[in-house]
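A single protein chain has been omitted; all remaining protein chains appear in their positions.
Labels A, B and C are assigned to the chains in the order they are written; within every chain, residues are numbered from 1.
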Amino acid sequence: MSQSQTSTSAGRRMTMGKALNAGLRRALEADPKVVLAGEDIGKLGGVFRITEGLQKDFGEDRVIDSPLAESGIVGTAVGMAMRGYRPVVEIQFDGFVYPAYNQIVAQVAKMHHRSRGLVPMPMVIRIPFGGGIGAVEHHSESPEAYFAHTAGLKVVSCSNASDAYWMIQQAIALDDPVIFLEPKRRYHEKGEVDEDATPAPLHRARVVREGTEATLLAYGPMVKTCLDAAEAAAEEGRALEVIDLRSVSPLDMQTVATSVQKTGRVVTVHEAPVNLGLGAELAARITEQCFYSLEAPVLRVGGFDTPYPPARLEDHYLPDLDRVLDAVDRSLSY
Amino acid sequence: MSQSQTSTSAGRRMTMGKALNAGLRRALEADPKVVLAGEDIGKLGGVFRITEGLQKDFGEDRVIDSPLAESGIVGTAVGMAMRGYRPVVEIQFDGFVYPAYNQIVAQVAKMHHRSRGLVPMPMVIRIPFGGGIGAVEHHSESPEAYFAHTAGLKVVSCSNASDAYWMIQQAIALDDPVIFLEPKRRYHEKGEVDEDATPAPLHRARVVREGTEATLLAYGPMVKTCLDAAEAAAEEGRALEVIDLRSVSPLDMQTVATSVQKTGRVVTVHEAPVNLGLGAELAARITEQCFYSLEAPVLRVGGFDTPYPPARLEDHYLPDLDRVLDAVDRSLSY
Amino acid sequence: MSEHSGSSGGELVQLLTPQGERIDHPDFSYSGSDDEIAAHLRDMVLVRRIDAEATALQRQGELGIWTSLLGQEAAQIGAGRALRSQDVVFPSYREHGVAWCRDVDPLRLLGLFRGVDLGGWDPHAAKFFLYAIVIGAQTLHATGYAMGLEKDGEVGNNDPERDAAVISYFGDGATSQGDVNESFVFASSYNAPVVFFCQNNQWAISEPIERQSRIPLYRRADGFGFPGIRVDGNDVLAVKAVTEQALERARSGNGPTLIEAFTYRMGAHTTSDDPTKYRLDDELEQWRGKDPIERVKAYLSRAGAIDQAWLEELQAESDALAVRLREDCLTMPDPDVAASFENVYAEQTPYLAEQQAAYAEYTASFEEGN
Partner (left out) sequence: MSEHSGSSGGELVQLLTPQGERIDHPDFSYSGSDDEIAAHLRDMVLVRRIDAEATALQRQGELGIWTSLLGQEAAQIGAGRALRSQDVVFPSYREHGVAWCRDVDPLRLLGLFRGVDLGGWDPHAAKFFLYAIVIGAQTLHATGYAMGLEKDGEVGNNDPERDAAVISYFGDGATSQGDVNESFVFASSYNAPVVFFCQNNQWAISEPIERQSRIPLYRRADGFGFPGIRVDGNDVLAVKAVTEQALERARSGNGPTLIEAFTYRMGAHTTSDDPTKYRLDDELEQWRGKDPIERVKAYLSRAGAIDQAWLEELQAESDALAVRLREDCLTMPDPDVAASFENVYAEQTPYLAEQQAAYAEYTASFEEGN
């Protein structure tokens, strides 16, 4: 049922958090130029323990606790990249990336172009993102559109342990800067990770469930939500196709268009506010590319166009199975 | 031909720059709580002379030269707003707003909501934006989508002297934070300003030219480009409707939808990169709201999805009359 | 390389030793009576009790997270009680003790951590602004507010009822943040009436102070042209004396001061944190000997200003407070989803109104459906 390009030989079962840790470890082993930097990533192993044990094993020179200053973290990473390093930066929570926004959009994103390729920026900026963990303000944001609108950056998000393991390594190996969005509420979900597989290309979307009546497009935390929705729909006899975009920028429109040409109906799902969220770009491009295939407008499910609410309201704010299926119903009613 | 709600009695002819200066002056006169802050806005009157003479007339206490730190400028403006002031902040160029991004999206945008309305943020952040002036890097950017995606902010752009005069005053009078985008390459264009008129509501779009065959949607600097395109099209017998959105967030979808229902074809035009630019949101919403009226997908004309190029390439990057008409042709060919 | 001194040494202002002995300082003195000191003790005991109850509530799942002030009571009560009613506070997220001094109902603090709101008190009424979670942001707000005070002529009138100052709290880690340094630039440039109160509790989550600075933090002010001073943050008398002087300096138009309150975070960073991963029990043990409450008890007992009965009464009061807080917390109503849409704008947009209506319709249909 899954088109996953990873080999089917059984791997190890682990959480997404552990898979990221294993992926980072392998990247540190593979290339001495890989360095990790961020707040509390050393002894503590990061507030989500994604870097647990790495400073102990690779030393303070390669796994660097940074002063509490995000612009400084990213700005010095730019300098390290200029010196030939491949910095992997951790931003502690989504809501704390904005102090580094200037360095990211004006420096990281533009350096390769500005220098006509002479100064590449092989940098990964890891951001645990999204809601659903009952956190206080600034700990549940989905800033992907802010980065995807920025030329020069690549933006990806993993939705499962296997992708987490592979995509982090691919992102680190890439000579372009990558905003790497980790769905923090899925850190504890387990999956099979085959460490000998050949991973799918980083920017390739994946059909994670085939169907015929409508296409659900998601990435990161919402992939599971969409799979659950498709499962529920199947019980009512409706076959929904689910695509895990994996890459938010660039978008793999070929995989998307193939699906839309089959189903004729699309629902996009993300946690970020709808207005100018990824759903907008998807809707625009799909309508451009598949105008005659669409039976209904692309419908968008997302967070409200409000600040992220206090925890006791987040279940309203966050798209869930029901809101996805409601949109599917509306799409089918066209 | 124009639906302008301003009265038709003749006003003074002035440049957009002078109109902004006059609007700021009137706002300073009208409310002692209005203060202006920014780099070089005092004696120099700002690098574009928009605040010329204001410090001389209103004093250093109300027209404040700020230290060279955008986060500090916006962050202290937050504090002044908390104290009951209505700060109007100037960011010297579009590309220098990013150091303040954190304060804008995490503080300015959220304060009213966070405080359940107890701490309003009546702040205007003026940004001369866009290209076309042959400037060096970071001086020609169009960051509107970064702000429009942020709940809690309002985003507007003026396209002519009269709107500049009125909209700046309306933005200052509004109790919400407004990102006020000034099309710097139009600063020197002249228009009629009637200082006794009743202005249109701030967030209302305006049909600036009526037509039947397709709708051009633009704001700020591209309104003139679209009017020129419509004029050229008219010479070939094609009647294009042009809408000046004026408000980028919230969007006046009613005015847009009315037009689209009439024309069935839409081209959006902005300088910002296409990917996740305003055109994406417009395309998504128009397709949702006018699915059965559309004869063609909404087509988008915008900057390339690249960093802003060096000046000698900006004529390629920036949408012009020909690129707009090319998109109209493509739309009509559906 | 590191010049961090311990808690003693000439540069640290101290008026009450860990053993509870009052000592003199050439520049600072505490002028209050023993009754006032007893009032500080009461404050400290009560906020420690509030803190403990909140921690317990979090452990029981009633709060999402809690930021404990354990060990920092003297820094907060000393500074909080130095304020005049017209002064204005810009806290970070750990200033429960200062909130207490501003008469903010502790229940309102719990609301934020329970996730029922984003800060449930009235910042203007309390002259205590909302908690700031993004490190450092509030120091610029404080500076801007102080600039506003100055514009309003509320500074330098030689009128103790009117002249006002602003105080902004932040941690040792925060001093690395650009915003905090920019607030120093602006405060200095405009000579703003603001006191920067840094609680150096030695840790920014897992990072020791040495990661942020290799010299004592109070010296940061030197670089910006205004005075910095280090005070024993576990000494409520010294903190109050130092803060009073800095506030008075601000109120009278003499500009900003940086206070570094040298203290210690006795607990975890938050209830989500596990400090055993990064710090040694030794250190904790050493600081236990400098407890801000014990030294005041020792002094007052020795001075005969309090006795066992007084302490028992305080114990009873603090237990009652905790019971009340717990009850109120458990019965705090959940917010209505309408709150998500309200106040996003002062002038609601049609778009958001439609979104709200559509969601209401959706949930309604859903309820019908069930």
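As a convention for this text, a residue touches a chain if its C-beta (ideal position, glycine included) is under 8 Å from a C-beta of that chain, and two chains touch if they have at least 3 such contacts.
The structure displayed is predicted, hence computed values, not measured ones.
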Contact set of the excluded chain (shown chains only): A, B, C
Per the touch definition above, residue among B:Ala135, B:Ala173, B:Ala239 or B:Ala257 touching the missing chain: B:Ala135
Candidates B:Asp40, B:Glu210 or B:Asp228 - the one touching the absent chain: B:Asp40
Sole contact to the chain not displayed, among A:Ala30, A:Met82, A:Ala234 or A:Leu332: A:Met82
Residue of A:Gly23, A:Gly38 or A:Gly72 touching the missing chain in the full complex: A:Gly72
Identified contact with the non-displayed chain, of C:Lys127, C:Arg220, C:Arg265 or C:Arg326: C:Arg220
Chain B residues touching the omitted chain (full complex): 39-40, 42-45, 47, 65-69, 71-72, 95-96, 98-99, 134-139, 274-275, 304-307, 309-314, 316-317, 322-323, 326
Missing-chain contacts mapped onto chain A: 35, 61, 66-67, 69, 71-72, 74-85, 99, 102-103, 106-107, 110, 112-120, 122, 151-152, 154, 174-176, 203, 250-251, 253
Contacts of chain C with the absent chain, listed as residue ranges: 1, 3, 175-179, 181-182, 185, 188-189, 191, 210-215, 219-225
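The rule we apply is simple: only the chains that are shown with their structure count from here on.
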Core chain by centroid distance, with centroids computed from Cα atoms only: A
Relative to chain B, chain with the most remote C-alpha centre: C
Distance between the centres, which are taken as Cα means, of chain C and chain A, whole angstrom: 36
Whole-Å gap between the CA centroids of chain A and chain B: 32
Whole-Å gap between the CA centroids of chain B and chain C: 41
Multi-chain contact residues (two or more partners), chain C: 117-118, 134, 178-179, 339, 344, 351-352
Chain A: positions in contact with at least two other chains: 71, 95, 98-99, 137-138, 275, 304-307
